[in-house]
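A single protein chain has been omitted; all remaining protein chains appear in their positions.
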């Protein structure tokens, strides 16, 4: 399939939202963290859909200013009351154990236990999600309701975990296009049972990689499934010499909830990916929002550091941290929906289509307007799904195709959707009225 | 008369609105189209006021991507009912016949006739204006009320027209200034009995050409009275080699109604004519509006094609297509008024004055402020019609006259009207406090 199919909507399989949802649901129960069996199990499931490769970085490997951490394995964890009942139980929710908790097995009074327990007083029935990656400590996360119901007394506390030399693992898949210039798509794979953040991103990116793998593309497409921060650091350390090939990028995260869509700009702020996303969001359904770059967020932080300055933005639905379900047990499979996933997917696909096809054209009859009637162009436009738009697109394309305006420039100036402008350009090119110049970058 | 007179208001003869109105009224009854006797009759009337030349392009002449069309002559047209009464009659309104209708003389039932009749259901008492330039067809335009009153039955239909080899005719007048750089002013001459669109433009441009012809100017002024689209194409085809002399331009159209004024920017958007018009509209009475360029409109479309990129904007009162009288029989002599015509005239004259005189100055005493009191400048300013404005203009002119700011720059930055700034600059120049540099372009 040619990438141009994207522009005509052929690539928008209506069932894609369902497929992504089903994969996200399959990933949901797995207990992921920065390292450990959960990440391997997750990536193994994804490999059934796209032939991603596992990259392994042994514990202790220096990676930029960091070091690959010990591998964390969690087998079980609980708190038992005096009656021996599990009042907090890892088997009920893997959020109950703070990520990277060191092992513990002791009996202690409630007051001491509470110093290791996290809850959300403002959302008393939700379990929070917490980690303690680089501090040798342990903790439990519980709902305020459960915590309040614990009577005074002694509790037996057990975390059956280990922190051993092992490996940091991430997934990578490269689709080669005609150019070595790359479009980077990444998502984080280090969160346990939270559906939006980030089973949605894992599943969407996997389906997207599978679809791109079947296409002829101009750019090369690099997909990364990374443990947050440390995974991006590891990839950059391993790919320092050719990281500059990345010309456009998107971090994909939290793409299944009903809010947004929200796009966060790159550090540069007006990169081609920024212009593409801002344009698409201007015409998007929902409550589209464009937010400025800040060095707080997901792995776009790493790609946008001054030593790399890679033009990588962030696409999500609701802005992270802005919704009550964020980083809690309420971020479950009810919080995401096939429609939202399909909409996010379509948006990213449209961005890819735009970046792939955006180029400038030359009007071959630039002096005065060509006589459109004698060429039957009005009839041809009559068949377009957006007749008014394509008629205006035709006039704008003829007027601005002096080699100095790309299709996106024309879409922005005319206020028309890129897809309408691009479709009409193809029609005019077929008529010999436009001649394409090389794609924009 | 020196062009500078414009700035002092000497050129603003209060009766100019009446003169333009009278000429528009004289032109109103003539049945114009792209070609034919009505255009010749119209241009002949204008020649009594300004010595414009008729340019003649024989039918079939290739002009850019187009061909000069056959000449259309309409002598009479009617629809008769069974009683032989003219129920639609070209003699009552030349709008009744669709422009470029081919001849027909047949009797047909009402249903068949209706396929050739245009009306306005939303404005049931108005006759629409329609043309069918490049399709060999015929049609009648009637009010919905008349159409609804036609009983079933047979009707005798007659259009006594001819489409023959002939000529495309347009009018041209060049006023030579000191420079070969040109200011282009055009208007369309192809509409039948509609007062605002465009008897108003025809009459205004003619009076303006007559006035300019009596002036010493820096720029040369080219006036064109053109059949829409095809006339501009014909002129460009004939003048391709030196079209680039056009440095500024205005299409003048629909300048007699009570709305606006409305200025549509050039393709470039910030050309000198754009800056001039935007400035003048900022200080204009009425409901001034500046709209962005789009490749939909009048002949500015042709001049702004990428093969020419001439800085030609559009001046009108109400935006075309935005008022119910537009392209109907309600666009009659009651819809235009001498006051509106005079206001439009004044605006265009002011734009010419601005473009003619806009230049940068040097403050001859640039270090600290000059002592104004000892030169009696406060008294001189006291005699200006705008004392406060001219006092501020004086301070701004002294402050910004470093050779890098034109009078328009200073007017824009200070928020003062250009005329006040220009008058004050002349006064300061006479005092030796400013020295003029060459005009801006």
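Each chain carries a letter (A and B) given by its place in the written order, and its residues are counted from 1.
Note that in this section a contact is a pair of C-beta atoms (placed from the backbone, for glycine too) under 8 Å apart; a residue touches a chain by one contact, two chains touch by 3 or more.
Everything quoted here is computed from the prediction, not taken from an experiment.
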{"item": "Residue of A:84, A:121, A:151 or A:295 in touch with the missing chain, whole complex considered", "value": "A:295"}
{"item": "Of A:29, A:109 or A:307, the residue in touch with the unshown chain", "value": "A:307"}
{"item": "Residue of A:96, A:191 or A:267 in touch with the missing chain, whole complex considered", "value": "A:267"}
{"item": "For chain A, residues in touch with the removed chain", "value": "64-66, 134-135, 229, 232-233, 236-237, 240, 267, 294-296, 301-302, 304-309"}
{"item": "Sites on chain B contacted by the missing partner chain, in the whole complex", "value": "363, 365-371, 373-374, 392, 395-396, 398-402, 414"}
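The rule is short, and it goes like this: only the chains that are shown with their structure count from here on.
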{"item": "Geometric centre distance via CA averages, chain B-chain A, whole Å", "value": "55"}
